[in-house]
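Notes for the one structure printed next.
After this line comes subunit A, so read on.
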Amino acid sequence: AGTLDDVKARGKLNCGVTTGLVGFAAPDANGNWDGFDVGVCRAVAAAVLGDPTAVEFVPTTGKTRFTALASGEIDMLARNTTWTFSRDVDLKFTFVGVNYYDGQGFMVPSELGVSSAKELDGATVCIQTGTTTELNLADFFRANNISYEPVPIETNAEAQQQYLAGACDVYTTDASGLAATRATFENPGEHVLLPEIISKEPLGPLVRHGDNEWGDVVRWSLNALVTAEELGVTSANIAELSAGTNNPEVNRLLGTEGSLGEMLGLSADWAKNAIMAGGNYGELFEKNIGENTPIGLARGLNAQWTDGGLIYSPPFR
Partner candidate 1 sequence: MSEAQMKVSDEIAITIENMNKWYGTFHVLRDINLTVNRGERIVICGPSGSGKSTLIRCINALEEHQQGSIEVDGTLLSSDLKNIDKIRSEVGMCFQHFNLFPHLTILENCTLAPIWVRKTPKKEAEEIAMHFLEKVKIPDQAGKYPGQLSGGQQQRVAIARSLCMKPRIMLFDEPTSALDPEMIKEVLDTMIELAEEGMTMLCVTHEMGFARQVANRVIFMDQGQIVEQNEPEAFFNNPQSERTQLFLSQILGH
Partner candidate 2 sequence: MSDLHANSVAFVRTETIPESPPPGVASGPIKWMRENLFATPANTLLTLVAIYMIYLILAPTMPWILNGVWNANSLSECREILNGKSGACFAVLSERWPQLLFGFKYPAEYYWRPTLAFVLLFAAVAPVLFFDLPRKLLVMTALYPFIAFWLIWGGTILVPILALVGCGVGYAVYQRFVASNFAAGFFGGIAAAFIVWSLGGAMIPEGASEAAMLQPVPSRDLGGFMLNMMLGVTCVSLSIPIGIALALGRQSSMPIIKWICVVFIEFIRGVPLITLLFVASVMLSYFFPPDSSVDLFLRVVIMITMFSAAYIAEVIRGGLAALPKGQYEAADSLGLDYAQAMRLIILPQALKISIPGIVNVAVGLFKDTTLVSVISMFDLVGMIRGPILASTEWNGVYWELLGFAALLFFVVCYGISQYSQWLERRLATDHR
C-alpha cells in the first residue's frame, strides 16, 4: 500500500525532524515540538488526517535521517536538509519543494575582529558532521587556498558549547541555523555573522522515491501554505473565506470549488486544514523565525516572488 494509505490507517504521521534547532524544530520544556519545520509536518498531518496534532515527531541526526526515511520508519523528513543532486538521484529521495532558501555562513566572536571569511586562515572551525556544510567548507577553503582545522561535531547543541567555550574560532552552518543558534546565546551581540554565504542551501521536505501519490500530498500541502500567503489567506480570515469568495483560486484552494482534494485522495477541505494548522507560509515564518522572534531572520530570499523573493508556488488549478 502507498504511504498515504498507511498514514491514514495509522491515524498518525511520522515526521522526521532534527534533534533540536530552536526556531526550526525543538521540543519545549513540556516536550511539545515547535518550529518552522514542525509547522510543515503539522500542515501535512492536518491535510491528510484533519488533525494537526496527529504527528509523531522522530528526532534524527545527520546520520540517521536518510535511513529512517528509506526504511519507512518515517513518512517524510522535514529537517533542514539541503536538496542536492546526489541525495535526490543517488539516495533515491524526492524533494517536494523548498521551504527555506538558505546558504552556509560563518559566525565568529566579534572580539576576534574578523570581518571576512577570507581572513580565517588557520582558524579552527566547528562543523556539524554529516551535512553538506562539511563539504562546502572544504571546497571554500580549498578554493581560497587557505587552511583551517575542522572540529566535527554531532549535534548543534554540542557545536554551540564548543564554540562558546572557545574550542573553535568559527562556527559554520546554514545561515538560518547560525541565527537560530546565536539567538540562544546569553549575549548574542558578542557574535557576528560574516557576510560571505558560501553555498546555496535550498532546504525542503523530502519523501521516498517512487511513491508519487504521497509525494504529491506533501508537495501540495507545502504549496498550499505558500499560495495561501500569496492570496492573502491567513489563519485569521480563513474561516470567513472558506464560506466562499469570488476569487476562484481561493475557492479551489479551500475546496469550495472544484475537486482538488479528491484528486489527491484527501478530503475537500484538506488545504484549509493545512493552513489552519499553523497559518500560511508567512505566518509560520514570522511566528517561528521571523524578525520579531529571538532568531530574527529577515524574509530575504524567502519573500514571496511578488515581493522579490524566491518563494513561488505553482498555481492551484
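To be clear about the criterion, a contact is a pair of C-beta atoms (placed from the backbone, for glycine too) under 8 Å apart; a residue touches a chain by one contact, two chains touch by 3 or more; residues count from 1.
Keep in mind how these were chosen: all candidates are chains of the complex that A comes from, given by their letters.
Note that the structure is predicted; figures quoted are calculated from it, not measured.
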Answering which of 1 or 2 touches subunit A in this complex, the right candidate is 2
Interfacial residue positions of subunit A with respect to candidate 2 in the complex: 6, 19-20, 22, 26-27, 29-31, 56, 58-61, 63-64, 67, 71-73, 154-158, 160-161, 164, 184-186
